[in-house]
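For chain A:
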Amino acid sequence: MNKVIFETERCKGCGLCAFACPLKIISLDSGKLNGKGYHPASVTSPEKCIACASCAVMCPDAVITVIKE
Partner candidate 1 sequence: MSKVLIKGNEAVAEAAIRSGCRYYFGYPITPQTEIAEYMAKTMPKVGGLCLQAESEVAAINMVYGAAASGVRVMTSSSSPGISLKSEGVSYIVGCDLPCVILNVQRGGPGLGGIQPSQSDYYQATKALGHGDMHLFVLAPSSVQEMASLTSDAFTVADKYRMPVLLLADGALGQMMEPVDFDKISFSNPPEKPWAANGHGGARKKNIITSLYLKPEELEDTVLKRAEKYKLVEENEVRYEEYLCGDADIIIVSFGITARISKSAVNEARKNGIKAGLLRPITLSPFPSKKLRQLADTASAFLSVELNMGQMVNDVRLATECKKPVYFYGRTGGSMPSSEDVYEQILAINGGMKK
Partner candidate 2 sequence: MIVYKRPESLSDVPMHYCPGCTHGIVHRLVAEVIDELGIENDTVGIAPVGCAVFAYNYFECDFIEASHGRAPAVATGVKRTHPDKIVFTYQGDGDLAAIGTAETVHAAARGENITIIFINNTNYGMTGGQMAPTTMPGQVTTTSPYGRQKLIQGNPIHVCEMLSTLDGVAYAERVAVNNVKNVRAAKRAIKKAFQNQIDKKGLSIVEVLSTCPTNWGLSPVDALKFVDEKMIPFYPLGVYADRNAMGGDEND
């Protein structure tokens, strides 16, 4: 299964990855806060991920690593 890893402590909750994801499976986890007080992004349904890395391409803080199985 394709994997998208977020370095949640560095995520600034800007939402560009969610905007970029063609399948709209990334969202800001309003239930969580990272050390900086941001809602970190995460993939809500990882099984749908096609590892296109659009999220990583849009991330201003390079917190996303995308692995294709």
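Points worth noting:
Everything below uses one rule, namely that a residue touches a chain if its C-beta (ideal position, glycine included) is under 8 Å from a C-beta of that chain, and two chains touch if they have at least 3 such contacts; residues count from 1.
The candidates were selected such that all candidates are chains of the complex that A comes from, given by their letters.
What you see is a predicted model, and the numbers here were worked out from it, not measured in a lab.
One candidate among 1 or 2 touches chain A in this complex; it is 2, while the rest do not. Residues of chain A touching candidate 2 in their complex: 10, 12-16, 19-20, 38, 51-54, 56-62, 64-69.
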